[in-house]
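The complex appears here without one of its protein chains, the remainder shown in place.
First chain written, first letter: the chains are A, B and C, and each begins at residue 1.
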Amino acid sequence: MSGLVAGLLLLAALSGLLVVLARDPRRQVFAMAGNGLVLGLLFLALQAPDVALSEIAVGTAVTPLLFLAALAAIAMDRAKGRTEGRAKGRTADPAKDQAEDRAVDHAK
Amino acid sequence: MTPRWRLLLLALALAALLPAVLRVALAMPEFGAPTAVLGQSVNALVPELRHVANMVAAVNFDLRGFDTLGEECMLLCAVTGATVLLRGARGERGDVRAGHLPGRPVIPRADATVLVCRVAATLTLLFGISVALHGMTTPGGGFQGGVIAASGLLLLYLGEGYAGWRTLVPSPVLAAMEGSGAVLFVLCAGLPLIAGHPALTNGLPLGEWKDLYSGGLMIAVNAAVALSVTGSFGLLLVEFLEETREPADAPASNEADHEDGTMRART
Amino acid sequence: MTLLPWLVAAWLFAVGLYGLVTSRHYVHLVGCLTVCQSATYVLLLGIGYVHEAGPPVFYDHPPGTPAVDPVVQALVLTDIVVGAAVTALLLAIAIQVQRRRGTLDPQALRPLRPPPSAAE
């Protein structure tokens, strides 16, 4: 096995670990793009240019972008939730639940 | 289960799996000297049989073309699913979309930005088409080309801003592209049946090796995949970026976050 | 040394599992799933690799020159599409979960919960 392939394999193992260990989703997106790039290079070294091209297009461009968009949408919802308060319709009203349940249990 | 116990459970399971993994790794055919004959048979036989240079394309679009049909449908299915999920909250009708609401802040962009983005988007689109077209001869093909072309849409977003982008990229057109690409693929598979041949029979003239036209039916399948993938990924990007825009009441967005308070005060 | 690709594949899968089990954020969890998936790419391409061989594209070199296995590459291409498709769906679900529940902590989210009266 050539040193290049071995090195890239080890790098892939390391960058995969980094993706998992990046606990903050925003940081993880960049780790993920890096991982995609390393994988793309590895595939190139493994003589798979077709796969490398798709991995770089999908793994380093489109997928991280979807993650960023999703995170932006989530952050917006959080911001909105802070200003409007959480209770409204998000979590069922526990008091009401309890009352209804008790009525049902008593029916027997 | 508390996270700690769960981690312990996983650690135990992985510890039990470790010897098995080592045994299997030791028994694997040696790396770099595979014993599977199928791949080498494809390399030996198919250039002759199909006149194409790219064996991966030959496998994808001809030998195992039916897998690719399933794969395209999977993508289409996921995009349809994501669309349903995301639009569920926004409502499905295009004309009540956030993008068409009046009063949305329009972020001014420098003319240079717009121009650069337009040029870059065009170049990306052309590059994608070229990658797709040369799929039979060089690495690439409908899938890769489609993804690249779809990502060109993003550059348009950066340049035109939201409102302009929405008019330039109508999602019904993307959905139609996605669907019609897949329909074309199904036709490629189904039409030979009418003539009494097996599905996906490559009955077109095969063309010349290393030529842009080589591979016969593969060209049509490749085009179908390119069309479908462009539509799918384009739609996916549109739907996800739409999510970063607040629908209805609060026209907040990434760039307009700081204006949020003033906007709400006004309405 | 020749075991390296298989071990890296197993490692990526194990690391991904570790991430899935310990994750505290749905979006992070989806990222860990992609790590698990990259294990399958490495495994499959490793299976098809041939020493001293070129890519299975006979453009610059004529057919007959040694080339790696094109079939596994086609499989990996399909696999990449699968990955993108599943990721997109999961992210869409995550966005909606945030909207309905107001949190994305897997430890706080479970479908169907015991009725409040069950606390006794």
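Keep in mind that, in the parts below, a residue touches a chain if its C-beta (ideal position, glycine included) is under 8 Å from a C-beta of that chain, and two chains touch if they have at least 3 such contacts.
We adopt the following convention: contacts and distances are computed from a predicted model.
K.L.:
I notice the complex is incomplete. Of the names "Ion-translocating oxidoreductase complex subunit D", "Amino acid/amide ABC transporter ATP-binding protein 1, HAAT family", "Multiple sugar transport system permease protein" or "Multicomponent Na+:H+ antiporter subunit D", which is the UniProt protein name for the chain that's not shown?
P.N.:
From the listed options "Ion-translocating oxidoreductase complex subunit D", "Amino acid/amide ABC transporter ATP-binding protein 1, HAAT family", "Multiple sugar transport system permease protein" or "Multicomponent Na+:H+ antiporter subunit D", the omitted chain resolves to "Multicomponent Na+:H+ antiporter subunit D".
K.L.:
Consider the whole complex, including the chain that is not shown, and state which of B:56, B:125, B:153 or B:175 touches that chain.
P.N.:
B:175
K.L.:
Among B:37, B:115 or B:163, which residue is in touch with the absent chain?
P.N.:
Only one of B:37, B:115 or B:163 touches the chain omitted from view, namely B:37.
K.L.:
By the contact definition given up top, give the residues of subunit B that touch the hidden chain.
P.N.:
Looking at subunit B, the ones touching the missing chain are residues 1, 3, 6-7, 9-10, 12-14, 16-17, 19-20, 23-24, 26-29, 34-39, 41-42, 45-46, 62-67, 69-71, 73-74, 76-78, 80-85, 88-89, 92-93, 172, 175-176, 178-180, 182-183, 185-187, 189-190, 193, 196-202.
K.L.:
Even though one chain is hidden, which residues of subunit C still touch it in the full complex?
P.N.:
9, 13, 17, 20-23, 26, 29, 33, 36-37, 39-40, 43-44, 47, 71-72, 75, 78-79, 82, 85-86, 89-90, 92-94, 96-97, 100-101, 106-107, 109-115, 117-118
Assume only the chains that are shown with their structure count from here on.
K.L.:
Which pair wins on C-beta contacts, B-C or A-B?
P.N.:
Between B-C and A-B, the larger count of C-beta pairs in contact belongs to B-C.
K.L.:
Averaging over Cα atoms per chain, report the distance between subunit A and subunit C in Å.
P.N.:
Taking the average C-alpha coordinate of subunit A and of subunit C, the gap between them is 11 Å.
K.L.:
If you average the CA atoms of subunit B and of subunit C, how many Å lie between those two points?
P.N.:
So the centroids are 17 Å from each other.
K.L.:
Approximately how many whole Å separate the CA-defined centres of subunit A and subunit B?
P.N.:
18
K.L.:
Got the subunit B residues that touch at least 2 other chains?
P.N.:
Within subunit B, the residues that touch at least two other chains are 31-32, 54, 56, 139, 143, 233, 236, 240, 243.
K.L.:
Where does subunit A touch two or more other chains at once, residue-wise?
P.N.:
Each of 1, 48-51, 54, 58, 62, 66, 69-70, 73 in subunit A touches at least two other chains.
K.L.:
Under the definition above, what is the set of subunit A residues touching subunit C in their complex?
P.N.:
Contacts found on subunit A: 1, 5-6, 9-10, 12-13, 16-17, 19-20, 22-23, 25, 28-29, 31-32, 35, 39, 42-43, 46-51, 54-55, 58-59, 62-63, 66-67, 69-71, 73-74, 77-78, 81, 86, 90-91, 94, 97-98, 101-102, 105.
K.L.:
Would you mind writing out the residues of subunit C in touch with subunit A in their complex?
P.N.:
1-2, 4-5, 8, 11-12, 15-16, 18-19, 24-25, 27-28, 30-32, 34-35, 38, 41-42, 45-46, 48-51, 53-57, 67-68, 73, 76-77, 80-81, 83-84, 87-88, 91-92, 94-95, 98-102, 104, 115-117
K.L.:
Which residues, counting only subunit B, touch subunit A once they are in their complex?
P.N.:
31-32, 54, 56-57, 131, 139-141, 143-144, 147-148, 150-151, 154, 233, 236-237, 240-241, 243-244, 246, 250, 252-254, 257, 260
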